[in-house]
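For this depiction, one protein chain was excluded, whereas all remaining protein chains were kept in their positions.
Chain naming follows the written order as A and B, and within any one chain the residues start at number 1.
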Amino acid sequence: MKIESPRQQGRHPFPKFQKTMTEVAAPADGHGHDHHDHPSWLAHHFDDAEQQYDSGKLGMWLFLVTEVLFFSGMFCAYVLYRNRNPEVFEFCSAFLNEKLGAINTGVLLFSSLTMAWAVRASQLKQTKILVGMLGATLGCAAMFLGVKSVEYSHKWGIGLLPGRYYVAQVENAPHAETNYLQMLCVIPAILSAVFLLYYVYSLVIASKFHQRVAGPLLVSGLCFFAGVGLGNILEGGEHHDEHGAGSHAHDDAHGHAHADPLVQGVATAEKATVETADEGISFVKTSGGPVNDVAVTKEEEGIPNSKVNNQGMAGLFFSIYYCMTGVHAVHIIGGMLVITWLIVKASREEFHSEYFGPVDNVGLYWHLVDFIWIYLFPLLYLIT
Amino acid sequence: MADTHSHTADAHSGDHGHGHSGFSHPMPIWMLLTVFFALLGLTFLTVFQAQFDLGNMEIVLSLLIATIKAGLVIAFFMHLLWDKPLNAIAILSSLIFVSLFLGFTLMDAQGYNERLIMDPNGDLLERSQPKGSLVKKSE
Partner (left out) sequence: MSAVTSPMTTTVASPDKSPEHHYLNHSSGFLSWALTLDHKRIGMMYLAGILFSFFLGGVFALAIRIHLWNPNLDPEAAWLSNATYNRVFTLHGAIMVFLFIIPSVPAALGNFLLPIMLGTKDVAFPRLNLGSFYLWVTGLLFFTYTLFSSGIDTGWTFYTPYSIESKSAVEAATLGVFILGFSSIFTGLNFIVTINTMRPPGMTWFKMPLFLWAVYATSIIQVLATPVLGITVLLLALERFIGIGIFDPALNGDPVTFQHFFWFYSHPAVYIMILPAMGIISELMSVHSHKGIFGYRMIAYSSIAIALFGFLVWGHHMFTSGMADVTTIVFSALTFTVSIPSAIKVFNWLGTMYQGTVALNTPMIYALAFIFLFTIGGLTGLFLGALSTDMHLHDTYFVVAHFHYVMMGGTLVAFLGGLFHWWPKMTGKMFNDTAGILSAAIVFVGFNLTFLPQFVLGTRGMPRRYASYVREFQQLHQLSTIGAMTLGLGLLVAGLVLLHSLFYGKKAPMNPWGGATLEWECSSPPPHDNFSSPPTVGDPYDFTSVEYDGKTGSYFKKKK
């Protein structure tokens, strides 16, 4: 029944019209006639598998084009403000933990590898490998988010917030009471519990399909917490003890080559202040006023590096930082949803050498997310 | 029905031969792994490079490394090397339009940079109304 493929000029002339005659004869039966010359995975308006595949792939590439342009807006903001106030970027980048960034880069690169491998497995109809690779990708994504949660919550705790909410960094500032990390972990914890139940259930009913789906989900839930754990360790072992004492505001930079960011920041500031004045590009006010978002008020005058360490300067950097990494993280979450969908389909053994478009296309999307991170990492974390 | 098509699979798993009838094109594992380790190596390189103060060269270098990495991802993981040229054109054109966008915007920003008002006391900022606001303040 199926159309064999001696492609003439690349495509069958009018296979789609072969059935129109039947349809005219029996107009009422709608789509019902379609399946006798189209396999279920081939949508009725496509002539053959290759056309369907090519369409899907072109569509995905075009979507990636829109993604690139979407991100370009934030890159534009980045370049603009970095160009204008390089000293701000130097000052702020020191608050970002290079190690965590590097780890996350590695995690994403690895997930790209597993994703690419998954595509291969789907083409070769190696269902077990396929599910495994998709699961690994999902796990990496979760781990990435785990590490990111540590980074975010740590910054929120010490007031490294975007724009208007930025709190100037002072020595001996008290830590915020809220434990943001716990808040970020609530949803993953619930999800992990659900996945655990689901996994147990799948064991109980001994359904191979459900086990194949539940396994990777559960693992990825755990990966999130592995990421959190890893992040916490690298964020500095002393982290938790110091919290109570409220002694030191940021340990991001501890444990690697950087000096303490404030000290270092003060050093740059001496340079920077002069520069800023010379270039005449600063709106920063040094006395109070109605627009005191950027003002350095009397009390704050003691703040080191006050020209940079304020809402209009460092705050702006963190706005850009959160926008870029936040939108990126949203893409990761979106990617996790579609990968989950793929795992379900893969567990049903739906993919084969004529129908692997979904895996391929999600793969493309996933690599793009990696692609963006490849730029974000040096641009945000590695400024010296 | 579907299983009649798996014949394309095995024949091409080992190499990147062309001219086969199917459209699936599995990447060999060694290639995936090589690319991955190259990416990992480049990541180490860029982290390592960031330890030194290279001045202006630093941003150039780190972007260069990032671009090589991005190129590897696109060419191999995303399979663009073996893809329809149209897809490559699409993604390249996006880069062209991004550079257009960034180019003009930043060129302009560079140009009016010197006109930004130095305003250490915030007086001007306080007094001036936003320029574009023909819409009068209501409320």
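The rule we apply is simple: a contact is a pair of C-beta atoms (placed from the backbone, for glycine too) under 8 Å apart; a residue touches a chain by one contact, two chains touch by 3 or more.
These numbers were taken from a predicted model, which means no experiment stands behind them.
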{"item": "Touching the absent chain when the full complex is considered, from A:44, A:128 or A:348", "value": "A:44"}
{"item": "Chain B residues touching the omitted chain (full complex)", "value": "86, 93-94, 97, 100-101, 104-105, 107-112, 115, 125, 130-139"}
{"item": "Interface residues of chain A (partner: the chain not displayed)", "value": "1-4, 8-9, 11-18, 20, 23-24, 27, 30, 36-37, 43-46, 51, 54-55, 58-59, 62-63, 65-67, 69-74, 76-77, 80-81, 85, 162-165, 282-284, 291, 293-294, 311-313, 315-316, 319-320, 322-323, 327"}
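The rule is short, and it goes like this: only the chains that are shown with their structure count from here on.
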{"item": "In the complex with chain A, residue positions of chain B that touch it", "value": "1-6, 8-10, 13, 21-27, 29, 32-33, 35-36, 39-40, 43, 46-47, 50-53, 58-59, 62-63, 65-66, 69-70, 73-74, 76-79, 83-84, 86-87, 90-91, 93-95, 97-98, 101-102, 105-106, 109-110, 113-114, 116-122, 125-126"}
{"item": "Chain A residues touching chain B - in the complex, by the definition given at the top", "value": "1-2, 5, 39, 41, 49-50, 53-54, 57-58, 61-62, 64-65, 68-69, 72, 75-76, 79-80, 83-84, 98, 102, 105-106, 109-110, 112-113, 115-117, 119-120, 123-125, 257, 277, 279-287, 289-291, 294-295, 352-356, 360, 363-364, 367-368, 370-371, 374-375, 377-379, 382-384"}
